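Working notes, structure below.
One protein chain is absent from this view; the other protein chains keep their places.
Up next is subunit A:
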Amino acid sequence: MARIRLENITKSFGPHVAVDKLDLDVADGEFFVLLGPTGAGKTTTLRMIAGLEKPTEGVIHINQVNVNDWGPAERDVALVLQQYSLYPRLTVRDNLAFPLRSRIRKLSEADIDKRIDYASKTLRITHLLDRKTDRLSGGEMQRVSIGRAIVREPQVFLMDEPLSALDAKLRESLRSELKDLQMRLGATFIFVTHDQVEAMTMGDRIAVLNKGRIVQVGTPRDVYTNPRDTFVASFVGSPAINLLPGSLAGDVASVAQAFQMPITRSAAVEGPVTFGIRPEDVEVAAGAPNEARIHDVENHGIEKIVTLRVGDNLMRAAVPARVEVKVEEAVRFSWNPDKVMLFDAKTGLNLRGQAA
């Protein structure tokens, strides 16, 4: 069991700074997600924790011990990658046994068998044990990769987009399996993904990274309802948040010179701002104060995502599936004045906390 703490970690590759003054504190037994777009420095951060890469600056602590000079083997972490982590020449059983046969572990063959047995039952891969790994499907391969991490009973599981090469259905089922597994093992997980749905559904806490820096750390709910800036707001949530320029005078928002709407004020902000409103907080209803035209309709089964056109601006709203809408039809809409987010027009920073 382990607590991981990164203190002021910087990693440069030549002149390029991949990770910039990063501070993280991952609690023991936490499912911690590193979320960010491509090139954000997620993999680099994970590799530094694993000991495969040395930080240019800063200190990594595992259980309060500075492990900067420790090699990967000494850190007792397990790593699961998106691909290429299984040895192609070995059977599934030998892949699972491989970490256990390392000299530093000195396990008896009976113990090895016991652990393989446990892990393969947990992951339902018992029937695959004698197969060569190149005869496995993507989902089976990732199960085996996770199994190879489990058999070691490590302090920390590090996972670098382990599900992103899989198809949607499989990803969904492995997602809940993984979360389930983490709860049973009670181990610390650091899970890298660029998929915000994964982050939201699995994480106890999420760190949102961008360009090598941490933008925000918080629970999924925190990050969703109270994003620190427009980057986090638009990165998290699907369909994406509506960000509209406008200005604020009193408690009246003038949005994109197209419509006006009341908001619930909680900060003394005046003048130009960026308004953020999530599609589920936009309501399409007869008798609502503003008029728009339907620009586009996406059917998502339980709901429809309609894109409204107001003047030159597009705005997405989630409506129940039973509501009948047609493209170019005129409709009326309003928004939930409690849920409107305000961002600084220049810096993009959130100007007020949203009531949860």
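The working rule: a residue touches a chain if its C-beta (ideal position, glycine included) is under 8 Å from a C-beta of that chain, and two chains touch if they have at least 3 such contacts; residues count from 1.
As a convention for this text, contacts and distances are computed from a predicted model.
Chain not shown in the complex: UniProt lists it as "Sugar ABC transporter permease", one of "Ni,Fe-hydrogenase III small subunit", "Sugar ABC transporter permease", "OB-fold protein" or "Cytochrome c-type protein". Considering the whole complex, the residue from A:A78, A:V192, A:L209 or A:M341 that touches the absent chain is A:A78.
Where subunit A meets the omitted chain, the residues involved are 50-52, 71-73, 77-79, 81, 83-85, 87-89, 98-99, 102-105, 148, 152.
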